[in-house]
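The other protein chains are all here in position, but one chain of the complex has been omitted.
Chains here go by letter, A, B and C, matching the order in which they are written, and residues are numbered from 1 within each.
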Amino acid sequence: MAEPATPTASQEVEVTPDGLVYHQVISVPYQYTAGPAQRAFLRGLAERRILGSRAGDAVLVPARPFAPDGSRTGDLVEVGDHGEVVAWTTVPRDGGPVTYGLIRLDGATTPLLHRLDVPAERLAVGLRVRARWAAEPTPSITAIDAFVLA
Amino acid sequence: MSGVGASADEPLRLPLTVRLPYDYAVGRYGSRFMTALRDEGKFYGTRDPVSGAVLVPPRPINGMTGEHLDEWVEVGPAGTVTGCTIVETPFVDPMTGRQRPIPYGFAFIRLDGADTNIYHFLEASRHEDIRVGMRVEAVFKPRAERVGSLADVICFRTLEP
Amino acid sequence: MARRSAIVATGQTDFVARRLDVSIAEMIREAVDRCLAQRDLDGSRVDAVVIGNMELFEGLHMPEQLMVAALGGGGRPVYKLNTGGTVGASVAVMCDHLVRSGLHDVVLGIGYEKQSEGDSQGNITTVGDPIWERSVMAGAIGNFAVMASTYVNESGVTAEQAAKVAVKARRNACLNPHAHLKKPNITVEEVLSSRMLAAPVRLLDMCPTSDGAAAALFAAEDLAPRLAPRPAWVAATATAHDQQFMGDSPRRLADMRSLQAATRTVYRAVGISDPRRDLDVAEIYEPATYAELAMYENCGFCERGKGGTLIDEGVTELGGELPVNPSGGVLSTNAVGATALVRVIEAALQVMGEAGEHQVPGARTALATGYGGNAWTEALILTSERP
Partner (left out) sequence: MDHRVAVIGVGLSAHARRRRDVDYAELALEAIDAALADAGIGLPDVEHAVTASMDFLDGRTIASMSVAEVVGSYCKPESRVVGDGIGALLYAWARMRTGAYRLGLVVAHAKESQGRPHIISRAAFDPFTEQLLDPDEEVVAGFAAQRFAIASGRSAADAAAQVVRARAAGRRHPALEDLPEVTVDDVLSSPLLAAPLRELDRAPLTDGACALVVAVDDVVRSLGADPVWIAGSAVDTDAYWLDRDLARVDALERARDRAVALAGWDDPRADVVEVGAAYGYQVLQFAPVLGVDPDSPACNPSGGRLAGTPAVVAGLDAVAECVQQLRGRAGSRQVPGARRALAHGWHGLGAQTHAVAALEAAA
């Protein structure tokens, strides 16, 4: 029988000095649905364009249906693929350290979360960076591979 | 996922399978029950000192009375079916990730000496072979295959002719 | 005596199997917007939000934090509940408590589930107790069928009587613009010949899985009459549990101890001695046909063992003496986190006189129930008269 595309929870029973422990893995296939503004943002990425949503004087990136105050956003606005690092952090991961940045793109009010591929000694708040686009155009946040030195 | 050139209204979905590992402590009462199931092939419950009720799964407190329970009582391995069905719709066994072959019997079983029921599978898989009130007994895996889980019991089989 | 609260506005999305056009947040906002629009209110009137769902059903941890903009924005209290299938009713009960306590004047209650984004198999796996239940599971339908068998064995209700409940629900749903499963021409024969899932439960005996959201606005007693022409007053609420494990209650549907306890508490609080006579309408949480019949008995609409007789006599039909689930009920619409709040909302619409085509004429006193978790019951009495 083929592996079903349904959730599974395997179980291993461990005997410990403190009693039994059940090691289980819950594995659930979710299917998330993007709404209109998020669809536009993601499909824009496939065309190497970054879209935000206008909210009063602000431009919110990624494009989204609601502003932080709960009001509905207005038109979609294209912002630059260059911007400035608002904050950065480096975390250890199994494959080596990964650096994340909050990047305020040119023309945007709010920062975007993404990975930074910048030499450690150059990392700084205020650093100018640009998107390095992935080779494959996909409607996904991974259409941007990382942000690199501008 | 639909991609470049899709119309603005065309749905965009993201399949994301989330794997969540957990290390569940079975606990003091649970470990004692599961260890006895594994080693002795026996079921135990805990008795309420005031009401006399024997609760399975065993637990430290009877929520109906607030009494602490520390008297262990052997129950089963025979019992009475208090509710039963033949499942004819596919269900994937979460422990194996594989679909259980249908049809199969499934029941509430009141183990002899207990005042509560446990769920388990029935050996029978035809409607005419099951009924509420039926007497059944546990069918254990061989000792060497038992790990300390309710799945150490394969199923319950009828004690009636 | 603490001040009273009343439901002054309600909103529901149109429930369907899959909402591929919107995200979870936009789906919730649709219900919120419809709720506020009913009385031409704007979101700034809301002092606090109470929201409920099951996080693992859509795989989002702390979803109310991610989606706070859709809930009307940050800058106010957001309370998150998760009490299982009953959570929508738990939300309503908490809204009532928050208003009555004097802590907030206007509270928005929200329930939602976008079940198409999760997986029904996954849902039941995560609900099961990891130690005692997951290794011996037969899914929600298997579990339910076992409980139903106990009830059938004791009460003698027939498959035909259960099928009549299915017919009532899907026909009533045709009168409800928000309902999911609508079958105007459904017959008892069709139900009885639908696929057997697990005896005695057939496909058309079970509720669907739906995408949708619901919202209700609760206001303090001095505000309510100014916000709605005829508020739905919360006359009484009650919550009750059974024991911890699925098998603990020896007779399950035949003896629904938490439902008995919760309904008797609210009846006593408002002076109902004969619910069949004193209630004008009930919206109860019936996940399957057999459960509705059992609930008739456990809610005290009839004597023990007479649930089948009640549907035979047409008592619970729209137009009967005590219409039950004129909205089409859970059997027609089931987005789990929203479902119990929909019961409360539908009960509110009835006593507000705003239920449209499925209005019970002159309804003044309504019962709403939620049922979930491990036999976790919420019960509310809503009235058109200020209690």
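Convention: a residue touches a chain if its C-beta (ideal position, glycine included) is under 8 Å from a C-beta of that chain, and two chains touch if they have at least 3 such contacts.
Quantities reported herein were computed from a predicted structural model and do not represent experimental measurements.
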Touch partners, limited to displayed chains, of the chain removed from view: A, B, C
Candidates C:240, C:254, C:340 or C:363 - the one touching the absent chain: C:240
Residues belonging to subunit C that touch the chain removed from view: 1-2, 54-57, 59-62, 64-66, 68-69, 73-84, 90, 93-94, 97-98, 100-103, 123, 126-131, 238-244, 257-258, 261, 372-374
Where the missing chain touches subunit B, by residue: 14, 16, 18-30, 59-66
Subunit A residues that touch the omitted chain in the full complex: 16, 18-19, 21, 24, 26, 30, 32, 34, 38, 41-42, 60, 62, 68, 86-93, 97-98, 100, 102, 110-111, 113-115, 125, 140-142
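The criterion applied here is as follows: only the chains that are shown with their structure count from here on.
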Comparison of A-B and A-C (more C-beta pairs in contact): A-B
Taking each chain's C-alpha mean as its centre, the one farthest from subunit B: A
Distance from the mean Cα position of subunit C to that of subunit A, given in whole angstrom: 37
Subunit A: positions in contact with at least two other chains: 6-9, 11, 22, 24, 26, 28-34, 36, 38
Multi-chain contact residues (two or more partners), subunit B: 9, 11, 13, 16, 18, 22, 24, 26-27, 30, 92, 94-95, 149
Touching residues on subunit B, where the partner in the complex is subunit C: 9, 11, 13, 16, 18, 22, 24, 26-27, 30, 55-57, 59, 63-64, 82-89, 91-95, 100, 104, 106-108, 110, 115-121, 127, 132-133, 149-151
Subunit C-facing residues of subunit A, complex: 6-9, 11, 22, 24, 26, 28-36, 38, 64-71
Complex contact set, residues of subunit B against subunit A: 1-4, 6, 8-28, 30-31, 34-35, 92, 94-99, 147-149
